[in-house]
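A single protein chain has been omitted from the complex, and every remaining protein chain is retained in its original position.
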Amino acid sequence: MSLYGTDLLALLPELIVVVTACVVIALDPITPASRRDLLAWLSVGALALCLGLTGWQISVENVRVSAFSDLVAIDAYARFWKILLYSVTGVTIVLSLPYLKAERIHLGEYYGFILLALSGMLVMVSAVDLLTIYLGTELMSISLYVMTGLNRSKPRSLEASAKYFVLGAFSSGILLYGISLLYGLAGSTKLASIAGAIGTRGTDDPLVLIATILIAVGFSFKLAAVPFHMWTPDVYQGAPTSITAFMAVASKAASFAAFIRVFVEGLGGLKADWSILFLIISILTLVLGNVVAIVQTNIKRMLAYSSIVHAGYVLVGFVAAGRGDGASGGTPGLASVMIYLAIYSFMTLGAFAVIGMLRKGGMEGEEIEDFAGLAKRQPLAAFLMLVFMASLAGIPPTAGFIAKFYVFMAAVEAGLAWLAAVALIFAAVSAYYYMRVVMVMYMRDPNPSSVAPPGLVTSPALSFVLACAVAGVILFGLFPNPLVSFALQSVLTFK
Amino acid sequence: MTNSFPWLSLLLVLPLAGAIAMSFVPESTARWIALAATLADLCVALPLWWLFDPQTSQMQFTEHVAWINAPPIYYSLGLDGISLPLVLMTVGIMPLCVLASWNAITTRVRGFMAMVLVMETAMIGVFAALDFVLFYVFWEAMLIPMYLLIGVWGGANRLYAAIKFFLYTLAGSMLLLVAIFVMYYYGGHTFDILALSQGTYPAQLQMWLFLAFFAAFAVKVPMFPFHTWLPDAHVEAPTAGSVILASILLKMGTYGFLRFSLPMLPDASRFFTPIMVVLSIIAIIYGAYMALAQVDLKKLIAYSSVSHMGFVTLGLFVLNQQGIEGAVLQMVNHGITTGGLFLCVGIIYERTHSRLIADNVGLAAPMPQYATFLVIFALSSLGLPGTNSFVGEFLVLVGTFSWSKIATAVASLGIILAATYLLWMVQRVVFGVPSPHHLPTLRDLDQREFVTLVPLVLLIFWIGFYPNPIVSRMHESVTNTLASMSREKVAPTAHPSAGGTAPLLVDSDEQLEIQGGSR
Amino acid sequence: MEQAFFFYFACVIAATSVLVVALRNPIYSTLALLVMFFHVAGLYVTLHAEFLAAVQIIVYAGAILVLYLFVVMLLNLKQDVRYHRQWPMAAAVGATLVIEAIILTAMKGSTTPAVATDAETAIGGAGNTAAIGDVLYTTYLFPFEVASLILLVAMIGAIVLAKKDVGEREA
Amino acid sequence: MTVPLSYYLVLSGIMFLTGVVGVLLRRNIIIILLSVELMLNATNINFVAFSQYFHNVAGQVFVFFTLTVAAAEVAVGLAIIIALYRTKSTINIDEFQLLKW
Partner (left out) sequence: MMTYTLIPLLPFAAFLILGIFGHWIKDKAHLVAVPAVVVSWLLALMVFFDVAGGHQTSFPLYSWLTSGLLDIHIGFSIDRLTAVMLLLVTTVSSLVHIYTIGYMHRDPGYARFFSYIALFTFSMLMLVMADNLLQLFVFWEAVGLCSYLLIGHWYDRPAACSAAMKAFIVNRIGDFGFMLGLLLVWYSFGSLDYSEIFVRAHESAGEVINVLGPFGGTWDVSLLTLICVLLFTGAVGKSAQVPLHVWLPDAMEGPTPISALIHAATMVTAGVFMVARLAPLYNLSPTAMTLVAITGGITMIVGATIALTQTDIKRVVAYSTISQLGYMVMACGLGAYAAGMYHLLTHGAFKALLFLGCGSVIIALHHEQDMRRMGGLKHKLPITYWTFVVGSLALAGFPLTSGFFSKDHLLVSAWSAGPLGQCLTLLGLVTALMTAFYSFRLVFVTFWGPSHVDPHHADHVHEPSNTMTLPLIVLAMLSILTGYLGIPEFLDPLFETGAAEATHEGGAAIGIMVAATCMGLLGIAGAYYFYVVNPALPDRLASQWQSLYRASLNKWYVDEAYDRTIVRPTFFGASELWKRVDVNVIDGAVNGVARAIAWGGWLLRLTQSGQAQHYALGMALGAVVLFTMYFFL
């Protein structure tokens, strides 16, 4: 075994990402500003390559490959998330390009950071050791802190960065403390060992409980679950829109991936405990997220609350996985979580893309009121937004409905029909604020006093990607079979 | 019976294709495209009337294609004697909606027509779906188009009305979704409506499911305490929107009760019958009484819809053949009659730009044809014998009578009230002297408007004088529904976690006896 | 003897931590932290983690803390006028946590960690530098690389954030 | 070993809580970061103590990585602080309230 040759081969896509990141960073100083697009395309190309590689891995032999002394495991579960992450990162880069130019923060490092954050996420989704999970999380977070503050000329961007950083450090401290206790419990940070230790020691140990709660708190912060969500609106609002999209989508997906891995693979023995814990958190999340989202006037902030709410729905699926004692043993719940996040990613990305495209007198149009009359000015953009909003609200035949469908189906199977009912009632509440955007776009006339709005900030590639996103949102709504079977197949990892 | 030709898919696809075509055509041809699409749909649907075999209770024109593998969901369509009239009514009303919007809609015509066409697809889908999830998808797919129809092309207070409509109906149907899932797990892991109708569910569970169904369907109908979205939505919607809303959308609630609540949850249905009947009667009387107080034409008709739909729910929940057939017929009737009334209001609104009764007086002199139509629709609405509504109401009352005489008596009072508010409306709008201020704008119907109204009038009298063809197509299906309601009571161990037995169940009360077989 | 050391280090660590939080002058806080770092290093030594003790002093005290001091000086920060207004709440939360931790421990019995050791990382006797070095480049090669990426991000990030002319580069 | 493991846990618990309270209490971002360092050090003590207890080097390795991460965080954090200070001439975090509600 010459220096982990097989391990490296298993991690080839990740390596490509990292290498591309380094190349981009290295090339940045010697690339003239006018040619900086090339860096973006280079990154997109690398991502496409990774996507292809991972897809190939899946098609050839979708089995678990443990690498680097069992610190990471490339399995079907990880590959699902990787596919998702590669795609959303690619989309993010495409939608960033015109946006960054318009905001005059088109830096080559930007792509480097995105790729490095992505590599952190990739580590997270395939890590089976708390150490690697922690490091992946930190890699992702630190990149995001920086990217949040990238638009330094705007005080909001920096303020968001500072808040994100302070609270992020705080939460990772909490997470780490929990990890240290788990280590003290099992003598190892490997999830498998922890599961074993919990199996032998029972669940009554105070250390176990404290550790579980601390880890839950640390992850809940990343997932933006109430009451650990409060950074989300501020950061989402302050960060450059493309980064907000990236955070709302990729970081959430990766965090959920790691989160599920930790709680199912590592703390699976504590199902009964943590399912109640997350049950409460999910209800809180749904209630607070929806209710507060109603009164938002800034669309990014509104989408931040929306992302909180969607985390709540995903948690419902997760709780269902924890509660599912039937023959299926929680797999429907986990599969539903994966389906949900995949769909959520594309609809949210789409919504942010439209926001990023919208300018108001050269500035970003962020207030919901800025959308007034969009249907008249930019019918296509308005229609796209309509589709994304409908999907976020979970109205068939969009994919958002399919997402909710599986989550609540899993909840009902797990005997949580009442939870599904509560959650769905709040889904009706959520329709209010999504539909308000539609209302403003379609039913209000543009404010006559405002500056004549310039055209949309877009590019052919972005148009293409958006078209794909809309098509995806509708097609997955109509024909969810591929996604569903992919998720079901991936979740078999936990059987 | 399977039919090789995919009639129903064609019905669904045609309007949708029209809607998609809207994005490629100029604004000016949008109307023609929409008209062509709806008329083509009508042409496709009409043969079904004759192809339909009234001798069987089986679903006809069925299509069954796998849609989602896990859980098994099928693209499953079919019609029986209950859904056939509703589908035909839908495709019949839609061209009229397009025609009614011909001049009324001047902005974003393409969008408008596209929304109308999408609505058509969704509504046909609701009536034709044989898979619960498919049904739900169609059911919900209507929300956004309707929301836009009200919100974009509606009246002054349209934003409020649109969002109210949207949220109200959405909140109700969310609970339905949960119920669908529960049905899935208890009903043998299937979403097939026919299979679920044969399933057995623990009594306690049935109660909960019934309530969840009720939340969705009662809002849509709308039944008594959930009706307040209707006046707002009706008043603010454009004419075509009001017509679609009143004629077709409201029927989906009652259709839901009939297709799902009754056959799937027979015990709960029987248990809740008294409550449902009382609510229906309240709706009949209350809606009519409220209509009496209205000064806005559309609001008046909206409240009258509440009242008329009360008859439909009343007929459904007396659980006998006459009641249910009357209810189905009354659904169709209400679609025709109230659709006509809304079209009339739309026509006058185009002229005077007011829906207030006080602004539209004395139309008989300047607009005799219009007045004639309005009076005919009003008479139909008040259930004059010889018009369609009488037949429906009569059947419902016949059905109700064997359930409770007092209920029938009280419900009949609604007919008196209906005469009062409608004739009072006619007296104010049609009779009297028009205000000279409006006189120049009050020209009589043009050909397009005439063509819009005539089919409805013909239907009114056809059903009024010869209802048997339409009613006889329902017999088998209704009998079948009732038969499935009387199937074996449930084994309490249908599901591991279903501990509840049936203490809440009423014993087979004399009044609840199912008619049709043994009297 | 070990216990005496422990109590000494523990007391100083606890006291200096409180001082870090309590002192209003940032420089004093930083210096208190410095003292704490040294004592933590001492504690490590008693735990036979000499390598870490060294790293603690070199990295934490030598690099990180100096960086802090540098920034404090650079920004010429004055004494904090007051604590955050939410201090009563914060205190209450802290107190609750303490009480809960105590009750939890007392109620559910003391902790006896399982002795389950991974073969790869087991070390005989004391944690010595060689052993750590060995596992770092074999077993923990992957995290090591990830850590390097973290440092890379931090480096570039710090530059991007702190350099002055970011906006102008485009022009 | 004569010092019971639980002593270390208590010590680290105290440190950790002090750090938490510090985060909640102090307005100066730098001090908040120092408090976070307290929390991290508490963690490290845990790790090292457990590592010693298990005779297992994994804990020490973890501490090593924690230190690395802490250094990286500090670098980024201080950069943010400097950038903040440039725009607002203060680093009291409660004075940054552009983003709220």
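The chains carry the letters A, B, C and D, assigned in the order they are written, with residues numbered from 1 in each.
FYI, a residue touches a chain if its C-beta (ideal position, glycine included) is under 8 Å from a C-beta of that chain, and two chains touch if they have at least 3 such contacts.
Source: prediction; values computed, not measured.
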Could you tell me which displayed chains border the chain that was left out of the figure? A, B, C, D
Hidden-chain contact residue, picked from the options A:174, A:355, A:407 or A:473: A:174
Listed residues A:36, A:163 or A:359, member touching the removed chain: A:163
Option from A:292, A:321, A:335 or A:403 whose C-beta touches the chain left out: A:292
Looking at the whole complex, which of A:86, A:110, A:145 or A:228 touches the chain that is not displayed? A:228
Selected from C:13, C:36, C:72 or C:90 as touching the chain missing from the view: C:90
Interface residues of chain D (partner: the chain not displayed): 20, 23-24, 27, 32, 93-94, 96-101
Interface residues of chain C (partner: the chain not displayed): 84, 86, 89-90, 93, 96-97, 100, 103-104
May I ask you to list the residues on chain A that touch the chain which is not drawn? 162-163, 166-167, 170-171, 174, 209-210, 213-214, 216-217, 220-221, 226-228, 230-231, 233-234, 273, 276-277, 280, 288, 291-296, 429
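We take it that only the chains that are shown with their structure count from here on.
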What whole-Å value do you get for the distance between chain A and chain D if each is reduced to the mean of its CA atoms? 26
Shared-contact residues (touching 2 or more other chains) in chain A: 131, 135, 138, 142, 145-146, 149, 152, 161, 184, 187-188
Residues of chain C engaged with two or more neighbouring chains: 101, 111, 113, 115-118, 121, 140, 143, 147, 150, 153-154, 157, 160-161
Under the definition above, what is the set of chain B residues touching chain A in their complex? 67-71, 108, 111, 133, 136-138, 140-141, 143-144, 147-148, 151-152, 158-159, 162-163, 166-167, 170-171, 174-175, 177-178, 181-182, 184-185, 212, 497
What residues on chain A touch chain C, complex-wise? 4, 7, 18, 22, 25, 33, 67-69, 71-72, 104-107, 109, 112-113, 116, 119-120, 123, 131-132, 135-136, 138-139, 142-143, 145-146, 149-150, 152-153, 161, 184-188, 190, 193, 196-197, 200-201, 204-207, 209-210
Applying the document's contact rule, which stretches of chain C touch chain A when the two form their complex? 101, 104-105, 107-109, 111, 113-118, 120-121, 138-143, 146-147, 149-150, 152-154, 156-157, 160-161, 166-167, 169-171
